[in-house]
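Before anything else, here's the structure in question.
Complex shown without one protein chain; remaining protein chains in place.
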Amino acid sequence: MLSLNARDFQLLLFVAAITMLAPIFLNPFPVDSSLAQFNGGYPDLMQRFVIFGIFAIGFNILFGLTGYLSFGHAAFLGAGSYAAIWMMKLLTMNIIPAIILSIIVAGLFSLAVGFISLRRSGIYFSILTLAFAQMSYSLAYSVLTPITGGETGLQPKLNDPRILDGELAAGETARANLFGLEMGSSYDLAVGGWVFTFNVGYYIAAICMLLAFYASIRIFRSPFGLMLRAVKSNQNRLGYTGVSTRPYTLAAFVISGMYAGVAGGLMVAMDTQAGAERMFWTASGEVVLMTILGGAGTLIGPVLGAGMIKYMENIISKINTTILEAWFAWAPDGLQDVLVSVIYPFVGKGWHLTLGLVFMLVVIFLPGGLMEGFEKIGGLFSRKKGKNSDSVAGSASPAAAE
Amino acid sequence: MEALILQVLNGLDKGSAYALIALGLTLIFGTLGVVNFAHGALFMIGAFCAVTLNRLLTLSHIVVDETQKDFLGNPLNVEVPYLYDFFGQAAGDVIIDWSVPISILVAIPVMMLIGVAMERGLIKHFYKRPHADQILVTFGLAIVLQEIIKYFYGANPIPTPAPSAFTGSFDFGAALGFDPNLIIYPYWRLVYFAFAAVIIGAVFAFLQFTTFGMVVRAGMQDRETVGLLGIHIDRRFTIMFGLAAAVAGLAGVMYTPINSPNYHMGMDFLVLSFVVVVVGGMGSLGGAVLAGFLLGVLESFASMGQVLEVLPGLNQVILYVVAIIVLLTRPRGLMGRRGVMED
Amino acid sequence: MSERKDLTRRRVLKAGATATAAGAVTPYFFTSPALADGHEGFRNAPKGDTVTLGFNVPQSGPYADEGADELRAYELAVEHLNGGGDGGMMGTFSSKALKGNGILGKKVAYVTGDTQTKSDAARASARSMIEKDGAIMITGGSSSGVAVAVQALCQEAGIIFMAGLTHSNDTTGKDKKANGFRHFFNSYMSGAALAPVLAKNYGADRKAYHLTADYNWGYTTEQAVQESTEALGWETVAAVKTPLTQTDFSSYIAPVLQSGADTLVLNHYGGNMVNSLTNAVQFGLRDKQVNGKDFQIVVPLYSRLMAKGAGANVKGIFGSTNWHWSLPDEGSKAFVKSFGTKYGFPPSQAAHTCYVQTMLYADAAERAGTFNPCGIVEALEGFEFDGLGNGKTLYRAEDHQCFKDVLVVKGKENPSSEFDLLEIVEVTPVDQVTYAPDHPQMRDAEGNVVPIGTCNPGA
Partner (left out) sequence: MSSAQVSSNNDEDRGFERGTPNIVFHIDDVHKSFGGLHALSDVDLDVQEGETHAIIGPNGAGKSTLLNVCVGRLEPDRGAVIFDGHTLTGKQPYEINQLGVARVFQTPEVFPDLTVLENVMLPALSKRDGHFRLNPFKSFHAETRIRDEAIDISTKLGLGPALEIAASSLSRGDKRRLELAMGLIQHPRLLLLDEPTAGMARADTNATIELLKTIKEDGMTIVIIEHDMHVVFSLADRISVLAGGRIIAQGLPDEIKGNPKVKEAYLGEEEL
């Protein structure tokens, strides 16, 4: 189906089902229950899941396949965001031109950066990409303020030209839309104590992610993808096999840069704001962490990693003492205090600590990332032949059966 | 002219901080082959050794002073350091005043211990793992360490002054025959520079002139061969990790009077120190030191008002521009060896 | 299937719960927003007996301590609004609409989030408060970048934004929004208040050297201080931009003396300020004599929390601040007392502005009789009040900026405690810091006045 083998098609269907039903299963707790704090099914977070999923999928095409560790991919996301917001300010609030331009700008930018950086490999490559990204960030934050808005970033303003859109009616705000369908629109479904929010923006972003995911499967399973994996495996040898590796790595770099552009454009589409911080090195580091945390080189791992980090950032950081006290209200006073004071350092403002610990634990015990964890769990239940079902190493197995 | 001399001084001073951190990072990378993203955190912990010692020295008991009022209008609680009780106020003040230099004595064993514990407890399991895994686990560790510090010390910078004997600045200009006040430089920064020079010299001498150092250098060149010679290289590498941690820690201790330490100072230095190490050439100790000073001096020049008028924003990007130019013209940095960290 | 924008789950839940038999899967379609009980027709209209406020403050990153202090103030404000504690400034506030029974009879609940002092993270956190928690108002923050970003978000979402600590002119200048309000003062006011004091203390023929943080807030502050001081006869020798990420300012400070300047103005905030000031003092600049005058350093925006980081280096250095706990008026005393009693130390100016903003919001809702953002805006625009620590204050209708006296402070020579770092030198009267809404410093890059727009109720 769709030129995928059965296994990949199942995976795609699975991911499609998950993303389409995410508003439901991300809200497992009734709204008024004390565990509602853990519900992640609100539009902003769901949008972030899929947008950073796209970013990580794209990054994985470069890092997971070729092994080139870019420490500057956030720059492409940022460039895409700026392109999109300018398109919205100047042309129209419709997201299509914005996203198209963000892909183009990110693609061109990554072409330029990749062309120079790929002259080196290993950590030298990483530092080159880092240098370009940090330069972009520093300049965007300071001397390029007229173009980037600097510290405050760019948002749509009442007096923007927006050539294709008509004048705003009095009291109306410019909103990102897809031919009139506003990204912020939602439909709420109340079932018993549960409320599920179906948000237009989320579904548009989710469809983009499915397309991105599908494209990534195709790339993984293509001869082009094989070349990229060979680069990671033994780049030197590949030269003696007759492959000019630079064009391949550059193509991978640009493709992943364009993925970052899509993510950047979607970020602006979902939340009309572009700022320089999203180009800071920690943002580049974040996508590296997402990919490794989920499982570099696996198809679905980076998406999982992205979801995990964004969930912690948005959910764990919002837990405060009041909430903790409510949770442990059942406990006797002394015990409640103990429980609260034990957990408190790890939540709310301490969410970074939890994040750091999770990184360490995952890397120490699951070198293959979360995907390895799932495989281990899966392995307990079934004793199928061959190990990693999703990893690229297993990709040729269906062929053998033919 | 005066401006240039001044910026060279500045550059050397900045460079000495960069060089110290890069030196430790390179020691760890060169010996153990581990990319240590927690190195900045070690620098930060070193600085907090000084903060902690200062706090310990100023541990106080409270005396209620009825003549003064606190902000709520209650009698003021005056804190009197226990030190005063032991040594008297005058001597106590001197000890507190010198808390930063005294912390060096504390920091060396503490940092060695932390380094060895880190290596034995965590890093040694990552020798054979890909660099990406090393980066992730040490980055996780760096976050954990800085969050722990933040939990105990808060997020704000904590002033940790130098001994009052070193306040003020030395007038180089007057000494060299220029007009006074044109080339002045703070005493403590000169101390820092001298200190860095001593540490760097000591590390090099240690590697050059001791048997231990020779074995380690040989191990840096070719670990397997040294292993084949029946030399237990692992234990020496553990000690080297402790040493590198101590170097980073000392750099941190001495840095506290220059900039008040805060919990994220390590992260601020992390990217920069990697740029320094890579520009110098991965695994090259000399390269790390050279690149540290080079980048320090160039950064200082780029921050001159006259330069910024011509090239606005150059001060924002100078380190990265230099890194890009160096890496494109010298593939392995200034003094890098072939085949190190290229896959 | 009808599709409606901007619903919140709380509202739907309550309505839905009545319409849904237990266990039955009955979708609820929201067709008419006007159920007309006075709390409808706008986003996140509170249902039931609580109203949720969103406190969005930096909890991680370099401003975490400031954020923590803001959060303390918010918790205190909520306590007072709900009738707890000693009522704080509710007793001194000139408006007596608040009764200590929550807001409009609804108990005040709150959610917290972490801005990380990053626009993206701040907006993500604010959106989760709006979308998930049904917050009716967002407040907090400790930087102008975050304030402008979140303010724009709230305008779009139809939520009121009560800015926390934000000092850039832009927040109520070129980036002002109808749904956003700022109590804190701004760069222009700092300049206007500082300049006369500086001229009085240091003379009118000073040569100033500016070091400016290379981002929006730095630019507006540099411009404000430059224009104000030059108007009084000062000369600006040089203005050098320093990167935000700079930690060691030695290479910027070393050339100051060579330039012939006799005053150094540090347009830095937070960590930058601590480091640049520490470095400047290290270089012994203040012991020098230039042009026959003692060399002086000025820090336009002081924060006591940050000044603590610079230690003894702040002694004798002039700056401005929005509020200080040592103010003798009844409002300040009441606030310091209830904050100090609860937490054991005096509040910072960030805590003060956040507390006041919460009170002002609650009061506006009471007076308007609704939580509808448009009602709030109407109640706050042109609102004059007193008793909240800054004397008589006006929330100007044109740009939603508070106009009040500005404090000029100086680092104290002999602090009696770790909180007693600043002394008030002068309370600059409000007339002296008031400017026209279309003042050039409040315009955008092309010199146009950006309209504030109209209030957005979000539904």
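Labels A, B and C are assigned to the chains in the order they are written; within every chain, residues are numbered from 1.
Quick note on the criterion: a contact is a pair of C-beta atoms (placed from the backbone, for glycine too) under 8 Å apart; a residue touches a chain by one contact, two chains touch by 3 or more.
These figures come from a predicted structure and were not determined experimentally.
Undergrad: Checking the contacts here: which visible chains does the omitted one touch?
TA: A
Undergrad: Using the touch definition from the top, which of A:Y248, A:F280, A:F328 or A:F359 touches the missing chain?
TA: If we include the chain that is not displayed, A:Y248 is the one touching it.
Undergrad: Check the options A:M87, A:I219 or A:A306 and report the residue that touches the missing chain.
TA: If we include the chain that is not displayed, A:I219 is the one touching it.
Undergrad: To test your reading of the contact rule: which positions on chain A touch the chain that is missing from view?
TA: Touching the missing chain: residues 3-5, 215, 218-219, 221-227, 229-230, 232-234, 236-245, 247-248, 251, 255, 386, 393, 395-400.
Convention: only the chains that are shown with their structure count from here on.
Undergrad: Quick one: chain B and chain C, Cα centre-to-centre, how many Å?
TA: 36
Undergrad: Approximately how many whole Å separate the CA-defined centres of chain A and chain C?
TA: 33
Undergrad: Residues touching two or more other chains, restricted to chain A: which are they?
TA: 138, 141-143, 352
Undergrad: If I count partner chains per residue in chain C, which residues reach a count of at least 2?
TA: Touching at least two other chains: 60, 64, 214, 241, 243, 245.
Undergrad: Report the residues of chain A in contact with chain B in the complex, numbered from low to high.
TA: 63, 67, 69, 116, 119-124, 127-128, 130-132, 134-135, 138-139, 141-144, 235, 281, 285, 288-289, 292-293, 296, 345, 350, 352-353, 355-360, 363-364, 367
Undergrad: Quick check on the complex: what are the chain A residues that touch chain C?
TA: 31-32, 39, 42-45, 48, 138, 141-143, 145-146, 149-153, 155-159, 170-171, 173, 175, 182, 184-193, 195, 197, 200, 267, 271-273, 275, 277-278, 313-314, 317-318, 320, 322, 348-349, 351-352
Undergrad: Of all residues in chain C, which touch chain B in the complex?
TA: Touch residues, chain C against chain B: 60-65, 214, 238, 240-243, 245, 247-248, 250-252, 254-255, 257-259, 271, 274-275, 278-279, 282-284, 287-288, 290, 305-306, 308-313, 325-326, 336-337, 340-341, 345-346, 416-417, 419-420.
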